[in-house]
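Presented below is the structure to which this report refers.
The complex appears here minus one protein chain, its other protein chains still in place.
Showing chain A:
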Amino acid sequence: MEKSIKKYFALFALPTLLAFSVAFLIPFILGIVLSFTEFTTVTDAKWVGLSNYIKAFSNQEFINALWFTVKFTVLSVITINVFAFLLATMLTRGKKGTNIFRTIFFMPNLIGGIVLGYIWQLILNGILYYFDVTLTFDAKYGFWGLIILMNWQLIGYMMIVYIAGIQNIPKDIIEAAKIDGAPRFQILRNVTIPLVMPAITICLFLTLSNSFKLFDQNLALTAGAPSKQTTMLALDIYNSFYSKTGWEGVGQAKAVVFFVLVALIALVQLVITRRKEIEN
């Protein structure tokens, strides 16, 4: 059978492969090569060695963006997962109406980042108006604004994954613990949490990579204001490419660094998941 399928390569695999090469493979390789060159239009590249990387790391805006992104990611991963987990435990007790609540909490996840950014710009500026400031008055407002926005968007999504995890726990295990007289908190700590560990791993990494790679929301909510203090990594790379002339090579070097960081996160996730699977 394999042989007869093999003859149909041009029909089954070629269209996807062509598109994949044009949209991903060639740009990816080109991107790595160009990060060691100086260029403006891809075709006029001149080899400059590591100088783009040196420029990137001595660029204060890049370092600020990196630091801002790390702080934002840590805080949003923690808050989103704590709230989502609490909501999931509230909604898996078999009470009436839980489906409606689930529907409501999940909805913000479907709205695109640009739209979300402008919704929250209105709300947050409306609140800050009472204190005579705006969202872009100080970087801390933009920072907390992004945290609130991200929570609003992702809590429902993570809640759904946690609910699926909690519902997979056999009911009799929890019942047995209850009959043995274990207090609710102990059941949560010693029974529920270990058993939903796979869901926790998934959610931690989903929130981690979503927060770390955030772009649209950042662009719409503050666009980096005031004076680029709320610029995250993805937006800083975009700015290097498109709003600074002669910085294309440095932008590409920053993008490679960004890719390496994201790949490291994914690698850690892979190792952890593998280890969990072996344990079980």
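Everything that follows uses one rule, which is that a residue touches a chain if its C-beta (ideal position, glycine included) is under 8 Å from a C-beta of that chain, and two chains touch if they have at least 3 such contacts; residues count from 1.
Going forward, contacts and distances are computed from a predicted model.
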Name under which UniProt lists the unshown chain, selected from "HmuY protein", "Carbohydrate ABC transporter membrane protein 2, CUT1 family", "Lipopolysaccharide transport system ATP-binding protein" or "UDP-glucose 6-dehydrogenase": "Carbohydrate ABC transporter membrane protein 2, CUT1 family"
Residue in contact with the excluded chain [from A:Leu50, A:Val74, A:Ile193 or A:Ala263]: A:Ala263
Residue ranges of chain A at the interface with the undisplayed chain: 1-2, 4-9, 11-13, 15-28, 30-31, 34, 41-42, 87, 90-91, 95, 97, 101-115, 118-120, 122-123, 125-126, 129, 152, 156-157, 160-161, 164, 202-203, 206, 213, 215-216, 219-220, 233-234, 237-238, 241, 248, 251-252, 255-256, 258-259, 262-263, 266
